[in-house]
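Below is one structure; the comments refer to it alone.
Every protein chain but one is kept in place in this view of the complex.
Chain naming follows the written order as A, B and C, and within any one chain the residues start at number 1.
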Amino acid sequence: MSSKLDSDLTWSDDEIMTITAAKILKNTDTCFVGIGIPSTAAILAKSMHAPNLFLIYESGTVNTNPQKLPLSIGDGELANEALTVVGMPEIFNYWLQSGRIDVGFLGAAQIDRYANINTTYIGQTYQAPKVRLPGAGGATEIAGACKEVIIIINQTKRAFVNQVDFVTSMGFGDGVGSREKYGLRGGGPSKVITNLGILEPDPKTLELTMTHLHPGVSKEQVIENTGWELKFSQSMKITEQPKPVELTKIRELIKTSDR
Amino acid sequence: MSSKLDSDLTWSDDEIMTITAAKILKNTDTCFVGIGIPSTAAILAKSMHAPNLFLIYESGTVNTNPQKLPLSIGDGELANEALTVVGMPEIFNYWLQSGRIDVGFLGAAQIDRYANINTTYIGQTYQAPKVRLPGAGGATEIAGACKEVIIIINQTKRAFVNQVDFVTSMGFGDGVGSREKYGLRGGGPSKVITNLGILEPDPKTLELTMTHLHPGVSKEQVIENTGWELKFSQSMKITEQPKPVELTKIRELIKTSDR
Amino acid sequence: MVKFADLSSAINEFVKDGETIAMEGFTHLIPFAAGHEIIRQKIKDLTAIRLTPDLIYDQMIGAGCIKKLIFSWGGNPGVGSLHRFRDAYQNSWPQKLEIEEHTHAGLTNKYVAGASGLPFTVMRGYRGSDLFDQTSGVVEINSPFSDEVLTAVSAINPDVTVLHAQQADKAGNVMLWGITGVAREAVFAAKKVLVTVEEVVEEFTPKFNSIIIPNIQIDVISLAPRGAWPSYASGYYERDNSAYIAWDKIAKERDTFLTWLDDVIHKESNAKGPKS
Partner (left out) sequence: MVKFADLSSAINEFVKDGETIAMEGFTHLIPFAAGHEIIRQKIKDLTAIRLTPDLIYDQMIGAGCIKKLIFSWGGNPGVGSLHRFRDAYQNSWPQKLEIEEHTHAGLTNKYVAGASGLPFTVMRGYRGSDLFDQTSGVVEINSPFSDEVLTAVSAINPDVTVLHAQQADKAGNVMLWGITGVAREAVFAAKKVLVTVEEVVEEFTPKFNSIIIPNIQIDVISLAPRGAWPSYASGYYERDNSAYIAWDKIAKERDTFLTWLDDVIHKESNAKGPKS
């Protein structure tokens, strides 16, 4: 999907997801970043309003400031531009598990109404899946430990399902009390950013509720692309439209990184 | 005590203890070293028959090759001459606890017939001791984990007691089966080197038994200086007399290190 | 005590059929040259541990070296799927592949327990994930000091750990720098250690973020310049991303894979990639 609104501004799905995610990050945040759009959003945020954003990647790079988009979670660029690089026990036990990360940034193949996410398999069984996916990586413990988790995912009926085939990483389980039951000390998902808008957990039920639509996106479009009976916030907002300067930045970043 | 035997050879208690201990170390050993005579013996061994002796100090210095005697367990000399220096969790968990150290070298204030050692307090109670000593440091786990432990201690009635006031570090507890009961995987004390000779655990009872006397030392002298009814090995030997080259080496080492 | 040997002799002596092997290097310093030599020597029935199987295990799985895979993230980083892994797991080609799946934090801590000489270690993890019930060696444990329930993970102690590093010195000590992942723990946890290196140097110079592996922890060192290609070796060469993309096509079909196996591995033609 590519949207055209106002004068000559157009953007792609990835672009508005990335820019929307970037804007959420604060200059003082400590952010645990996965590869792909989360990483692009974090790097974009650092180049704009959040130069001090403290980025950690599971490969061990601490306070890294990549000038190009990394190809993998352990890209040389991430190591070269880091304040320091440490072993993975330190990353997972001292940085993540201790609860000192503000924002965890995750992608997913499937998500359900309680923001549980699946990156393990789609269809049939764990033992004999229809499609086997990469698995957990760092996600399970990122989802458990960060003060908040931001999930970035394209909103489609295939991805937004009533029940995920496999809970790789818990969001809110089956609602209030689930995270406590499993001793997850982080706050859980605070926002799900899609190509259509933003969903947030309802403060009472913790069910994902549409709170923002991107410019030009209709409620019907969102309902069509969600596999459960989606609720909308009573105070729905329209996401801020990407600014030319943001689109220019992101395109430059991607161009510079082409290898 | 200073002995004079043969021609013009004399040595001090410390010198014969140090030289005797040094000779026991093998070129291929990995050795966890405490400060004082253990350290002097290890450095002496490296300068003589065991240049590849692999020395680890609890401060984190790995494969260190000090040219002077360290003043403390974390002396700059130990760090400067080390292959690498690591944090103490790595020292205690990865190097020591994993069971990869061949020889642990310990001193003590008290020792009993089962080679349990005390470095915590002497007299009265733990809560209100007559003399408070420094405590465990690395010793408890060194005594537990090393393949063998060598203890260096002056043989006196005050030190060689029927029962130590406090077991800081277990030797053989109250005999056969004690180490197993507490899950201690190392072999325990193999030798106690004193100013009078060498004691070793009896292969059957694990009770410390005098196996060597230093040149010029009598059985009576040893009995007088031991607080329990000491047993002697059926094949008592005389320790090899310090050679002039050994005495020269050790004296040079101490002279060089004077600060 | 460490010795230096050519890679073929080193693999022949230190990697045996049926063993548990850990070939680590987190996106960086992946020991591809050693993996290819294992394929060439047709070593079989390995239980192979790696956080990220990556291309190296995809290749070894396709070649029939691996019976069981213990891992925590099984994709082609930045590209997509590992087709040989999928084909083995889903279709048992060329043979059945057992899996034991973990999280990165979990597998990292299993190495930590192994390195520490403990039967297990304690962490916060797995709970709330369906993985908790699907994997093994992961159980709940009560804190003796609070009413918290935590996760205990059992130790792993590979028969042999294989690493690629930048440098060895003449005494056989090894230095790695940059991203080192779980290299330190994989060495301490292992019974035998085989290291391939870019270079043997007279003396190490200080680097940021370096670790040194003392020679007494290593059994054999083989010189293997570009031995991490197509991954990278910080200070020596960069990741060859085109090879990661090309692998997607090669691995997609069995016949293109088999051709690759014949041409690239068994004929030893281009195994280390274009010279830089």
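Note that a residue touches a chain if its C-beta (ideal position, glycine included) is under 8 Å from a C-beta of that chain, and two chains touch if they have at least 3 such contacts.
These numbers come from a predicted model, not from an experiment.
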item: Omitted chain - touching chains that are shown; value: A, B, C
item: Full-complex contact with the absent chain, from C:79, C:152, C:243 or C:258; value: C:152
item: Which residue of A:72, A:97 or A:140 touches the chain not shown here; value: A:97
item: Hidden partner interface residues of chain B, rising order; value: 35, 58-61, 71-76, 78-80, 82, 84-89, 92-93, 96-97, 120, 126, 128-129, 132-141, 143-145, 166-170, 173, 178-179, 182-185, 259
item: Touch residues of chain C, complete complex, unshown partner; value: 116-124, 137, 139, 141, 143-146, 148, 150, 152, 154-155, 204, 206-208, 210
item: Residues of chain A (touch criterion as defined above) contacting the omitted chain; value: 28, 30, 54, 62-63, 83-84, 90, 93-94, 97-99, 145, 185
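Here is the rule we go by: only the chains that are shown with their structure count from here on.
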item: Which two chains share the largest set of C-beta contact pairs; value: A-C
item: Intercentroid distance (Cα basis), chain C paired with chain B, Å; value: 41
item: Computed distance of Cα centres, chain C from chain A, in Å; value: 28
item: Distance from the mean Cα position of chain B to that of chain A, given in whole angstrom; value: 58
item: Sequence positions of chain B contacting 2 or more other chains; value: none
item: Chain C residues counted as touching two or more neighbouring chains; value: 184-185, 211
